[in-house]
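Certain chains of the assembly are absent from this excerpt, and the rest are unmoved.
A and B are the chain letters, set down in written order, and residue numbers restart from 1 in every chain.
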Amino acid sequence: MDFSGRHIMSIQDFSRDELEHIFKVASDMEKYVKTGSDTLKNKILASLFFEPSTRTRFSFTSAMYRLGGNVLGFDDPEMSSKAKGETLVDSIRVIDSYADAIVIRHTIEGIVELAAEYSNVPIINAGSGTLGHPTQAMLDLFSILREKNTIDGLTIGILGDLKYGRSVKSLAYGLANYDVKLVLIAPELLRMRRDILEDLSEAGKSIREVPYLEETISDLDILYVTRIQEERFPDPSEYEKVKGYFIISKKSLKSAKDDLIVLHPLPRVGEISTDVDSTKHARYFKQSYYGLMVRMALLSLIMS
Amino acid sequence: MDFSGRHIMSIQDFSRDELEHIFKVASDMEKYVKTGSDTLKNKILASLFFEPSTRTRFSFTSAMYRLGGNVLGFDDPEMSSKAKGETLVDSIRVIDSYADAIVIRHTIEGIVELAAEYSNVPIINAGSGTLGHPTQAMLDLFSILREKNTIDGLTIGILGDLKYGRSVKSLAYGLANYDVKLVLIAPELLRMRRDILEDLSEAGKSIREVPYLEETISDLDILYVTRIQEERFPDPSEYEKVKGYFIISKKSLKSAKDDLIVLHPLPRVGEISTDVDSTKHARYFKQSYYGLMVRMALLSLIMS
């Protein structure tokens, strides 16, 4: 399977076979996490973060370094207003002489695809409006696979802001490749968009929507938690009513299966209490480590 | 020819022989652009951009990485106000312990020369008031040479803001080393400064000044376009009158020679329409690639 030169735009561009190939390579990368390697020696990644994201940026940078490569770039919200459409295309046509791959995070819809159209080197979407966040979805799937040795057959709860959350949309499409039961846990206002639910139904997924975690906690093998932002609620009192239900604590997990795994894309802002950190369920820090392996795999696949 | 330890301050410090040596080394660098090299392994470039310039900064960084070296630095307009005169000299006397060469861009007149006076390691001027932008001029000359196999004998049009433009001044002095015909294309308000014209005349250059491109387009082998900034015109209506003449489109080039080459230091802000990008004349993106080769050459020459 040849990924050389391929853009990483959307999780929906990847078949199950391709995902499994990436996960196999990711597992092979584990030996390089501590020892490093010369796989990408003399290769350069341009890292263009028009929207800041310390964690994602560090993850790609670390992945590149562990493979012996180097990174140039910026991490600057102010660039976002400056670099629109044509200007970004011009930048890409310059930067593709300076780098062997380009990772971009941008707030503006469609701009990462536009960049990919003009670039001579592969582009990785590190989060953008329409396309979601494909490498996050891959690392979420990989985390599940590594913790459970399978994705098929699992009951997976996704909790939080399912309407606006970028990670959640990509994860749902990623899971559509597997034989899973999805339980979507969200307040009325933040339920997943109908068109995505239809896509998932068409893919033959079993989907259940519930308003509160307590209705389903005992069914779950995986609980994927994301943030609920107060500002999504037109009426603050609406938020106050539901927020307690969406803060996961040790107590929320008391009727969980023994081997329930809790994931979160991070950063969290209070939606998982720190008393969960030391339980056997918490894997959200380990998830970052799995993410490093997945990004090492992707970088080596597209640049080799 | 030994450039080891030499400061790169102004294009006027370089003889034709020296420029040709740099261009020869730059051409030799092409093989390393994709494969990389260990020429500057363990060497460090300090990159101090007191005035931001993503493209120039990335170009030097990529050049350093391609040669196996490393880069530390900042890219911060706020540093500019903080780091004046004495303070910068102190910084340089610290940083020259941390790096093997220092590249500086600064808005303040004379500050790069001041740094060079105190530094134990070579300083590269990446754009400053008085000294122009010598590495840009070198890459402009190199681009012409690579595209035409010669610089001597060419008719070269330079269009845009010839009064204030930093790149233009350095390019003119660079071209003074060659047997070229210069055509300076600018509105009355933005004509090249008299003292520079006199220097060029003394160097025996044939110079013609014309107000509009259409008067000379059919003569040109090279058209070098730069930006005209609206804010240079005291009366905005003056700008409105001329601006149409200084936006180059496919149509502006209809009576051009078949092998006319269009260059631009980038970024452009509308002064070349995107319909030119796909013509056989456009080389402004390739120019960045040539720039990488020139900067690799300079870095390896001064640090070896």
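Here is the rule we go by: contacts are C-beta pairs under 8 Å (C-beta built on N, C-alpha and C of every residue); 3 or more make two chains touch, one makes a residue touch a chain.
Since this is a predicted model, take the numbers as computed values, not measurements.
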{"item": "Identical protein chains across the whole complex (2 displayed)", "value": "3"}
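Criterion: only the chains that are shown with their structure count from here on.
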{"item": "Approximate Å spacing (C-alpha centroids) for the pair chain A, chain B", "value": "41"}
{"item": "Residues on chain A engaged by chain B in the complex (per definition of touch)", "value": "41-44, 46, 70, 72, 74, 79, 86-87, 90-91, 93-95, 97-99"}
{"item": "Footprint of chain A on chain B - complex, ascending", "value": "33, 35-37, 54-55, 58-59, 61-62, 65-66, 68, 70-71, 75, 266-268, 274, 285, 288-289, 292"}
